[in-house]
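Left out: one protein chain. Kept in place: all the others.
For chain A:
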């Protein structure tokens, strides 16, 4: 409607492509760091009757072999620490005003509607794409607004890029403008890794509603197969 409301239609178009894609379409082989829409266009949805409302991935990415600091400043080995749990993984930065707090906040609200037992089965992990400014303390303060138990990882940006790339998530060096505002380019999708094989099975675009997250997180927590 409003002429400035461009990104959403584009995302929806990408989503429509994803939904419309057939099984035959070869999915997300290592996509060499293209934009999100490029990544998404390569993802195909299984022509399944999945109960999940997120996009079902037919190429199941490995959980990244990533070790960075957590918000207490201690090394955090993503694979080791989250083995056997469902993991929601998002890349972003704390001086992001719009998409990052909206996405993490909405996941936080969805999590708060689950039982404590269900929440226990899930790990929400935020990896900083601006580690220079996102120190463990900065990250903890920011994450606490959305989920006290959310995991924050920060450290070597080269490692972050390397972890994101095979997932079809492009991460670029942050840019600081004259006013000191930081802009970081990062794919804004959320990936869900399931404990059955510790691989990614579901994808959520920016703009996914709290209701969709709540619906799907409940299924994940109860071990419902995709």
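To be clear about the criterion, a residue touches a chain if its C-beta (ideal position, glycine included) is under 8 Å from a C-beta of that chain, and two chains touch if they have at least 3 such contacts; residues count from 1.
The definition used in the following text is that contacts and distances are computed from a predicted model.
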item	value
Name under which UniProt lists the unshown chain, selected from "Copper chaperone PCu(A)C", "Branched-chain amino acid ABC transporter permease", "XdhC/CoxF family protein" or "Pyruvate dehydrogenase E1 component subunit alpha"	"Copper chaperone PCu(A)C"
Hidden partner chain, touching residue among A:87, A:167, A:188 or A:221	A:188
Which residue of A:191, A:206 or A:221 touches the chain not shown here	A:206
Candidate in contact with the missing chain, chosen from A:101, A:166 or A:195	A:101
Touch residues of chain A, complete complex, unshown partner	1-8, 10-11, 14, 35-37, 94-99, 101-102, 104-106, 108-109, 138, 141-143, 145-146, 170, 177, 179-181, 183-188, 206-207, 210
